[in-house]
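Just one protein chain is left out here, and the rest sit where they should.
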Amino acid sequence: MNYQLILDEVAEEVMSLKNKGKVANYIPALENVDIEQFGMSITLFDGTEYSTGNANTLFSIQSISKVFTFTMALKLYGTDLYKRIGREPSGNPFNSLVQLEYEQGIPRNPFINAGALNVTDSLLSHYHNSINSSNAIFKFIRDIASDNSITYNKNVALSEMDHGFRNIALANLMKSFNNLDNEVDDVVKTYFKHCAIEMNTKMLSRAMLYLANHGVDPINGIRYITEEQAKRINAVMLTCGHYDASGDFAFHVGLPGKSGVGGGIVVVVPKKMGISVWSPGLNSQGNSLLGTKALELFAKKTGLSIF
Amino acid sequence: MNYQLILDEVAEEVMSLKNKGKVANYIPALENVDIEQFGMSITLFDGTEYSTGNANTLFSIQSISKVFTFTMALKLYGTDLYKRIGREPSGNPFNSLVQLEYEQGIPRNPFINAGALNVTDSLLSHYHNSINSSNAIFKFIRDIASDNSITYNKNVALSEMDHGFRNIALANLMKSFNNLDNEVDDVVKTYFKHCAIEMNTKMLSRAMLYLANHGVDPINGIRYITEEQAKRINAVMLTCGHYDASGDFAFHVGLPGKSGVGGGIVVVVPKKMGISVWSPGLNSQGNSLLGTKALELFAKKTGLSIF
Amino acid sequence: MNYQLILDEVAEEVMSLKNKGKVANYIPALENVDIEQFGMSITLFDGTEYSTGNANTLFSIQSISKVFTFTMALKLYGTDLYKRIGREPSGNPFNSLVQLEYEQGIPRNPFINAGALNVTDSLLSHYHNSINSSNAIFKFIRDIASDNSITYNKNVALSEMDHGFRNIALANLMKSFNNLDNEVDDVVKTYFKHCAIEMNTKMLSRAMLYLANHGVDPINGIRYITEEQAKRINAVMLTCGHYDASGDFAFHVGLPGKSGVGGGIVVVVPKKMGISVWSPGLNSQGNSLLGTKALELFAKKTGLSIF
Partner (left out) sequence: MNYQLILDEVAEEVMSLKNKGKVANYIPALENVDIEQFGMSITLFDGTEYSTGNANTLFSIQSISKVFTFTMALKLYGTDLYKRIGREPSGNPFNSLVQLEYEQGIPRNPFINAGALNVTDSLLSHYHNSINSSNAIFKFIRDIASDNSITYNKNVALSEMDHGFRNIALANLMKSFNNLDNEVDDVVKTYFKHCAIEMNTKMLSRAMLYLANHGVDPINGIRYITEEQAKRINAVMLTCGHYDASGDFAFHVGLPGKSGVGGGIVVVVPKKMGISVWSPGLNSQGNSLLGTKALELFAKKTGLSIF
């Protein structure tokens, strides 16, 4: 299949769309990103990579980082992790406190904010402090993306802290239910740090390979997690990866994926490839508008959708 | 692949399990079913059918009927249907009124009870009365299952009416939000009638083919719905088909499916086959315990899971 | 104190107000009432009655009837009644299902709709059927109001049935929690019948005397309920009598009272008198606008407020 041609066609089609959505504006660092950007990359199991558009431009990965921290926590704790976090869809706006209170401080899944904070807390418990935890997260991401230059944007992390009252509320509520081991401040700081990591679509499509290949990096043969764990992460992405549009994403794209408010999306094609797309304009559910559209077109043209 | 052998192995493995779950006991007609039963069937696109165990035993399809009524409503109304019903996971127990009130009488998806009642209401509006609607539903199911003997169990339907206060509450709540067109009594009666339809796994695996084949029955070539509509139904099954265990089902089985409290499950293998399994004992989330286990084994042995 | 003069002053002051609120419009029978009407009456313990304005005009008492059915149920069941109904403020719109579901079908108090339906159910259980129950309710109200002409408006009762889906939902939800003994249809019909009772302010001010006098009618000496029970009813009126404006009513009027969407309000002045006021225009919380204002003025001029 001529992937380069398909990617270029997809890019042309989506860039011709007039409505490019709305850039996230809750923090200035995200607000000022140029909406006219679009990049997309795929990486095959043999390491071949195809890209189109702004595939070298770094952007804030935001909630995509939740896939990586969930992986790390699952590796460290195994199924014990589910004593503190569920793995079913939430059906409510992604940061709702109502459900968390109703369910006694146990977040529904690792991709809603409460769940991701809880995952970060579990990493802090293992790595003892915020610096070590952040370093471990950076190291893991650099490993799977095979790129040592990856780091985070301090301004974005600080900006988040200034507007993160709801996340701090979620963390305190979990703490009041004895479902958070470390200081709220440490948890939230570490969380915002990994949300502020910057990557491009080339790096991210590469980073998805271990999930596409049952836990083993197909290029260097390193096993990061068990096959069961990779399957679980893919299942959670499939049912919970896109806030209140997870059902829509399953319909349009039909593949496990995770989006972030920075406009990035990662997608896993089991046994075949990793995909990443980026365009900063969001649709009404908070997912990249052009990104979602591009993935739909790509799935259709390649027949890679599960349906 | 030797499907017969695999099915027989699966049957043997699950029947050796000691814990067979608990039969639904909210109505006497379901309570008295022998828990030691297990049946499983697959039907391929060329009509070949493989079965094991009690594949000829009729059982109450219950919520599996929601797949059929959703199909009929989607065919009749197209995307206009989404003005009255959502298509995202609900994340709450499957018949919660809280969410329905919070979201102004619009059910989250067609598979929670409120959504299925709403779908039935839309059929009543089209077919004018309960008799015509039920007949249309029977006809559709007989067509896709290619079996004219299919009918419903009157006792079960009447029993449901005697214990259906929460469903009647849901219907009245939707009516108070002007999101139900017909008399509550008619809607609920029609709904319980199609829940009380009795089929076996042979019929049900046959009946899934149109969903596995983009809307067209692969055996007789009849198009029931568009490709888009088939894809949508599969996506809703994947994310919402198993109450509060939809994420778990995606993990274990990795295929679109729908379960019912009668112990039946249907599964779609896109572009390949229809599957149905039945065993009346349920797990704690209300899905057939042996059935879920059998599907997991089958997916593993055949490599049909999407992951 | 010259009560007649005070009443006339109050009437003049409130009738000069330009904003008279909005007549309840959810059923035609209430919608067509002339908004320019105002009546007010007080009845002292010796039977002396003072009135002003449209004190002879019959109106739909609606939720005021909840005071009478609560009295009857408390007399029949004593504190056993609290096994099925609470007695604390609800803090939510008066007919919310959320709280009812959260609290397992036990309504918060007898004045929210769920609670009043539950009280009616308890009367049905005692009087065996709807006719007997309604007759018992009519008899009780005729007794305490000392007026045998009192009856209900059939059109209003029927109209309510046509728009009562939310009440029917509430009743079915309680039934699903085993907290409703009789058929939903009978409960709701009986409930709407007593809501449709028509009285005027003269009758209603007379009818409050037993609550002002510790359970005993001060004119004829008949004891209807114990002192404890009268105190409880007054306490529930004080904290829950005015939907989501109970705190405001306590502030403005400072006396136990109960309002209805027909525009009527009854007030108890412990050890002194019964009061009733009527004006069909409602404020944003569903209480008579002029009626509330008149009671506030009356309380101020007479110093009868508890504060």
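In order of appearance the chains are A, B and C, and numbering begins at 1 in each one.
Just so we're on the same page, contacts are C-beta pairs under 8 Å (C-beta built on N, C-alpha and C of every residue); 3 or more make two chains touch, one makes a residue touch a chain.
Everything numeric in this text was worked out from a predicted model, so none of it was measured.
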> Of the chains you can see, which ones touch the chain that is left out?
Replying inline: A, C
> If the hidden chain were put back, which of A:5, A:98 or A:131 would touch it?
Replying inline: A:98
> Just one of C:52, C:239, C:259 or C:287 touches the chain that is missing; which is it?
Replying inline: C:239
> In the complete assembly, which of C:20, C:87 or C:258 touches the absent chain?
Replying inline: C:87
>> Among A:14, A:42 or A:184, exactly one should touch the missing chain; which is it?
In response: A:184
>> So one chain is hidden, and I want to know which residue out of A:15, A:76, A:136 or A:168 touches that hidden chain in the complete assembly.
In response: A:168
> What residue numbers in chain C mark contact with the hidden partner chain?
Replying inline: 87-92, 99, 108-109, 230-232, 234-236, 238-240, 244-248, 250-251, 254, 256, 270, 305-307
>> Using the document's contact rule, name the residues of chain A that touch the chain not shown here.
In response: 96-98, 101-102, 165-166, 168-173, 175-176, 184
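Just so it is clear, only the chains that are shown with their structure count from here on.
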> Mapping chain-to-chain touches, which pattern fits: line, ring, star, complete or other?
Replying inline: line
>> For chain B versus chain C, what separation do you get between their C-alpha means, in angstrom?
In response: 48
> Using the touch rule from the top of the page, what residues of chain B touch 2 or more other chains?
Replying inline: none
